[in-house]
Structure formats: structure tokens, C-alpha cells
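Sharing a structure here in C-alpha cells format.
Omission of a single protein chain aside, the complex is shown with its protein chains in their original locations.
Chain IDs A, B and C follow the sequence of writing; residue 1 opens each chain.
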């Protein structure tokens, strides 16, 4: 079986591997569309999760079920499915506690191209098929569906962590594909004004289409100043962080009202500490609440998001700016994510 | 001062009254637009809150501040304001407990045309002006704003009580003006499919425009059967009740999944008991949760809803089907609410 | 394999059966202590769950693991375990939605002596051993541990459903074993005054020991009157229902403050409807919230409750009033639950 892999830190290439062993609750899936993610870039070139040798990359895929274990109830070969980036162990204590994405240890619900081979392969393995696959209706095309693996649930989880309420004014920091979905999520979660921070023209355009009411461009002054101006000095009710770095939290705390909430879904890859500005955090007394977390995975989440697609609430396919036909283009697509040309939001590779 | 009043149960008419005394935190407001509500009809003709003599009717109004008490900080004569139907006592224990609408006793946050004269008057009294008025920006017209007094917050509270989450399938029972706003609220709260129950053509049309994905018409069979068909027998995640009667809860429980939630905002005017079907309620074990409550009032709520209007998320002015110029038409408008002609959703009377 | 069974509605007796087949994630457990429950009585003599033939009874047991499937990670033959009455399918959509007790359908997380043979057997079968068993430390005796299967988690779930906050005044209706644990749970959840409704002397004594501050005896007048007197007419913040019948909800609604919450864990075995008094429910507007649900099962819940035992917060072994040595006494123990002699709270049968 062929796959496109991280050969070691800083190097990618094709590998030939055995197909993974199939447990009684597992499935093997043949991808029909895959999408590289900034995480893949971090994994390979920043060594974000440490060294890996010949590990197949990728965690965003839709495909066709090839084979299932004997205890799988609801899926059979030939079924069209979407596979979440996070595939928890549902009987773990962490899942029982409501944090399935940390099943087996912090972040360990993330298995693809982390603890096992990813989805940039002719076939890939899914643990707990009944709990982690979702049937894909004919009405949803691959381009849209593959955005449900990670971009939509991650962006929407930022909205959930920030706990947006009717009429809230919301700052979304970062309008790459995840931030754009955070904008879309905030808009259908009841936000009134949405201030989207970014500067790339096609991202700005899509942010507006997805519900941003105002754009904050770094070039026009600090985020703090622009938020102050937009809110008459009062600050925002909620912040979703979908970009930036450790110090983005300093900005978030500064622009937030007391009692406000921060939902972070930006993976912080570098540095020792996130810093919280003591005084603006009310000396620890401000009720400015800070939450950050990996997206929830699993089947139910996929089904809920699919329902938002089929009912026309969201159009995540609009994130896709670059489409490739043929598995052999996966490297090209990945390099796009690495090089981030100006007109890129998200590339996709069809494998069929 | 002239006002349009309930003279006794079953009788309305004009009255001449003294202007209410102004406490140090109160305001007097001169309405510029008022709207009669089904509650006014119940109050007069069904005696829903008991007998009242010469009590001025109405609890939906926008207007201009005429006078304020000496402790009022943020409002002054000439300010354009929207006034919520519910005007709590904010220092009450109930408000401190998070239930301001019950300040001073169950439902006692509802004061207009209940414990004191209402807004169908040349001038009306507002307790705690700083806590209960909201500034109305020029960009929001009276037609839209007067829907924020009761229709929008009541419909949206149904959505809040039902605790709608991303991707939920939601049944909204009743698509009068409150139910229509529940549909709109569900759509911007993250619902996927919204099944709206009703039969009047213009309500159906507006329900679809506000986000209903499917219409359930009583004439096409029982709600239970239609929901079963739409959901493949699985039922809905949430129900908002904005119409019907005591037995509507039987339907709601039947169509709800275990773990689902009912948010009721329909005022139940008659009968001794709401009945919950024991078996379908899982013998008390189903986690089908039942909540019902009066809308939250106060200034913050008004400001949050205004922000949804000015950011273009909701267009509640579309509820208004009948417009009258001149205070003298208030009776005519009220009788419309009583007679409910086929093309009525909501009437409004401009007073200027 | 021998077991004590419901032979048909109204008849019990010993049966000889094959040991259940063991799936790869399952376990077989040999009980060391079992306890009959009122549910067993309802199952047999009231036909509460319909007819069953030769179905082994019982859902409260601690024991020793006899055998495990090849995918079980954390348990091995010889391990001492406590087994919750509710053993969910953790990869189900319902579990992913947070309602594992309804996995596979309403109440279907309850499998023992419902969908499969129960624990009154030489060996019994547990689905998903890693997700549903908990290791029992030597410091916890069987008498205490067997109360963790159903009595403690059910009583505590009533407290959770009622959402008790610091200083709340709480009414607990019913002080059988579940109600007594609701009293204990309310006391360590922050309740101030706890009004326990009951009349049996040893239950009253234990209720006081577990934290009840006042006893409401049916013989001294209505619950409504007594609560009114105790609270100066203000009512209680929370009600936990652990006894009574459909009409107990009428009382609960009447004594509850607006904004209050009812947590029901009483299995309602008869009648068509639970009735909610319309007027006292504020015409559907009171925010008196009604929730009822089956206890959450699974391993994590057992571990959390065990930690409350080992840290000395609760002493559920005190519920046990009657102890039997030898499996052959299970019928005797069950008949005690049926006949409910005055000095009975809970019987236990040691099998060793």
C-alpha cells in the first residue's frame, strides 16, 4: 500500500507499507478526497509532535469503506463516509468524563499522523468504526465533506468554548480556514457584531460572506485600538482565537469585558509560556475566562455538522480554493499549505 | 392623560387618568409606536389575570423619554427608547438569583397592564429607568423596534430554554409572531432542520424566510407522524412551544429524543393541568427536560437584541402586517388581534 | 449455571442456564454480594417492563472477574469489581450526546434483568468491561460497594438533576434507600436545609444522620403546608423526587420557587399521565424546571463514587438493614423488598 509520509523531520516522500491490521470494531477506508492541513506542515517541518519516521501524513479525508471488523454494526464495504480528524476511544474514562478528544491521554484522541499512519494512503485504518465514522449522503459532495473532518469542527469548537450568546459582540482572531469557520459558527450561534482579524483579500471576502460585520486589518493599527473604536471602549463579550501565537492571549484579555470568555482553537507550537496580563486580567479577579481545546471528534459530531450542510446553514466547500485530481498531487497540495500563496485558503486532492 | 383601557372583563374603552407619580429612579415615556398582543386579548376577554377596572392596556411600546427621576443616570428627556414588556426590580432577590422576571413574586416582573397601567397611553411609567430602558439608535425604525419589546425576546427565550446546540433538529410548535421569532432564533442559534408547525399561508412563508426547513401542517396528519417521517423515526433534539394548549406537551414529549429539551413560551391560559405522558416520558427516567418561562426583560436584553437588528441578523419588522397611523386606532388594532384575520401576523399603531 | 429468575409475571424461581457468550470486550463476573431492588419487585409482580420468561433477576452486584474477552485491557480474572446497574454502549450516538443511559434507545443502558439476564446468577455477563467495571479496593467492603451499583448513583443523580447550589433549601420526597442517598448527596452538594419526607422510624433516623435538617411526616399534614411553614411561605429552591407517584409532581411544583428545579429519580410505574398544575406552574412561565432521568452508569461514575466512600464523605453501607449468607437466600431477600417490613431499608445477600 502506497502512502505519502513524513520520512523524518523536514522531509516528506512516498512510502510503501502493509495495510494496518483490522480489529473487530475497526474499519479500513479508501479515501476519495483528502486535504492537507497546517498541522501536517507543523508536524513535518517544525517537528511539532517530535520525530516520526515514515509516518503517513494527513487527517482530513472522506472515502469509501473497504472492510470492517466483525463487531461493526452500522457500516459495510462500499459505504461512503466522512472521517473526523479526532477518533476517540469511546469507552475510555476521558470520554465518559465528556472529553473524548483526550481519551488515552492529553490530545490522544488525535491518532491520524500522530500515533498511527494518517489518511494520505490508499487505505487507512479507523478505530471504533461505529463510533467514529459517519454516513455521507449523496447530496453532500466530497469538497464540502472533507471540510467537516477538521476545519468546521475546530472552528465551531472555538465558538462553543467561547460560549457565544444571543447578541454578543465577538472578536475572531485569525481568518485562515479554521478562523473562517469560527466566523460562520459565531454567526449561526447568535453573535451580533463579528470582528474578524486578517489581511488576506480572499479570506476577508469569505469572512464577510460567512458573517463578519467588520474586518480588523493588522495594517490599520493594533487590534486593541480597533476593538476599542468599534465598541466605544467597552470591549467584546467573546474572543475566538484561531490564529496568532502565545502572545495573542494578551490582546484577547485586553479587549475582553469582565465576565467575557476566550475560546482558543489555535495550536500553539512554540515557546514556553502563554502570558496573561495580570492587571487587565483584573489581578486574577476579572472573570475573563480562558478555555482552549482540541475539537471533539466522533460520529455524532460529524452527523450534526452534516445536518448543518444539508439544511443549508453552512457552505464549508467555499473554503476550497485549490483542487487537484489524482493522489499523486498530494505533495503539491501539501507544499501549497506550506508556502501559503496569497490566494490559498484550503487545497483538496481528489483520489478516484 | 388619555389611555385605552380594560374597563372590566370583556369591555374596553378610553379612560382619562392622572399621570403616574415619578420615583427617583423612574421615567415617564411618551410612546411613538405601540402594538397590541394576544396577551391583551386574553387579559380583557378571557380574564386571564383576573378582573381589572380601568386598567390601561398594552406592554409593547417604543417612545420618547418625557421625564426622569433625579437618580436616573443614563436617560434624559428627548431620548428615543425601547421598553421591554418585562421591567424587573433589579435589586430583588429573584433578580440576584438570575430570575429577574419573577422579581417580587412569580411573573411579577411583568408590570404593564398587569400590576399597573400599560403603554396604550399618552404617557406611561417605567420603573428603574437605567435598568429597564434601552437607547434606540436612529438606524432602527419603530416598526422593527416595537417587536423587540415582547415578540423577539419571548421567541428567543424559547430557544434559550430549549438549549439548542449546533446541528440540532428542532420542532417549533406555533408560528404566530412569537413562534416565528423562535424559528428565527433557532436558525441563528445553530439548529439544522427546523420543523415549523402551522397552517396560515403568510406565517408559513415568513417561517421559511426566517429559517424553517420544513412545515408541518395540522391538515396533513398528526405532528407525531410527520416528525417521525421527517426524522426517520428518531425524533427531534429540541422542541420550542409557542402555541397550542396544555396538551401540546403530550405531543412534544412524544416527538422528543431522550436527553432532549422542551422550551415553552406559550402562556397557558386555561385548564387545571399540563399532562406529561408517563410511558413516553420514560416513566420519569427519559431525561426529556421540560422548561418554560417568561421572557427576561431589562435593558441589557434590549441592547443585545438591538445589536442583532443593527448587524442584520434578524428582521423582526417583517412580522408587522398591519400599520395604523394615530393613537385613536389602537382599538382597531386590538380588535385585529382578537379576531385574527387570515392575513394578520402583528399590527402596529404609530402615535406621532 | 444456576440463577434466580422471573419465570413469568407474578412468579419467581430457580433456573438453570447456559453461561452467556463472551464477546471480545466483555467480561463474566462471579458475584460475591448481591442486593434485590424495588425494581425487581416491580418487574416481577407489577409487570413493569412487560412479560419476561425465565429471565434472571437482579442488577446490583459486586464480584470477582471470572473471564474477559481478548480486547479487554484493564481487567483480568480474579479482579474484584463493582458493576453499575446501568452498563451503556459507550460508542453509541446517545453516549456521545452525553446520555449514555439511553444508549440504543430510551432507558436501554439498563440491560440487567431487562434485555438480558441479571446478576442473581452464579456468573453474569458485562458488556464493555473496560467501560463498565470498576476495580474495588480492599478497603471497601461488599456491603458498602453493592450500594454503589444503583442506590447511590440514583440518589445522587436526583441531586444533579435538581442542580443544587450552595445554601439551597431542598425538599427530598421519599426516604427509601434512594431517597436517603439523595439526602446524603444534597448535604455534600451544598444544600442548607434539607426537608426529608417520610414516616418510617429507621429511615427518619438515617435521614437525619445523612443530613436532613427537618423531617416532613405525612401524618402531620400536607407536604405543601409543612414546607410553607418551614420556609415562611417562600417555598424551596429544589426538589428531589425519590418516591411517591405521578401526582407527587403536583406537590413538587406547588412548593417550588420560581426558577426552582425538580430532579426526579422515581420510576413511575403506573398511570397514563404525570400532571403539572397549570396555575402554580405559572401558566407555563414560572421557570420551575422539570427533569427526570435514569442514573448514569459506567466505570467513571463508579470510580467517582468509590472515591467518596474511601475519603469518608458517604457511608452507604448504613442502608443495609438485613444481611444473608448464601446465594440460596436471594428469594428471601427479594421477598423482603416486596413485603417491606417496617425495619427494612435494604437487604443484601453474600455469595461466597
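The rule we apply is simple: contacts are C-beta pairs under 8 Å (C-beta built on N, C-alpha and C of every residue); 3 or more make two chains touch, one makes a residue touch a chain.
Quick caveat: nothing in here was measured; it's all calculated off a predicted structure.
Trainee: Based on the whole complex, identify which of A:81, A:290, A:305 or A:319 touches the chain you can't see.
Mentor: A:290
Trainee: Return the single residue from B:38, B:100 or B:248 that touches the missing chain.
Mentor: Among B:38, B:100 or B:248, only B:100 touches the chain that is not shown.
Trainee: Just name the one of C:26, C:168 or C:280 that touches the chain not displayed here.
Mentor: Candidates C:26, C:168 or C:280; residue touching the omitted chain: C:168.
Trainee: Just the residue numbers, please: which parts of subunit A touch the chain that's not shown?
Mentor: Residues 48, 94, 97-99, 101-102, 105-107, 241, 246, 249-250, 258-259, 264-279, 281-287, 289-294 of subunit A touch the chain that is not shown.
Trainee: I need the residue numbers on subunit B that touch the omitted chain, in ascending order.
Mentor: Residue positions of subunit B that touch the missing chain: 23-25, 71, 90-93, 95-98, 100, 128, 130-131, 298-301, 303.
Trainee: May I ask you to list the residues on subunit C that touch the chain which is not drawn?
Mentor: Within subunit C, the residues that touch the unshown chain are 156, 160, 165-169, 185, 187-194, 213, 303-308, 310-313.
Methods note: only the chains that are shown with their structure count from here on.
Trainee: Quick one: which pair of chains has the most contacts?
Mentor: B-C
Trainee: Working from the CA atoms, figure out how many degrees subunit A turns to land on subunit B, in steps of 5.
Mentor: Going from subunit A to subunit B via C-alpha fit gives 180 degrees.
Trainee: Counting only residues that touch at least 2 other chains, which ones in subunit C make the list?
Mentor: Correct list: 97-98.
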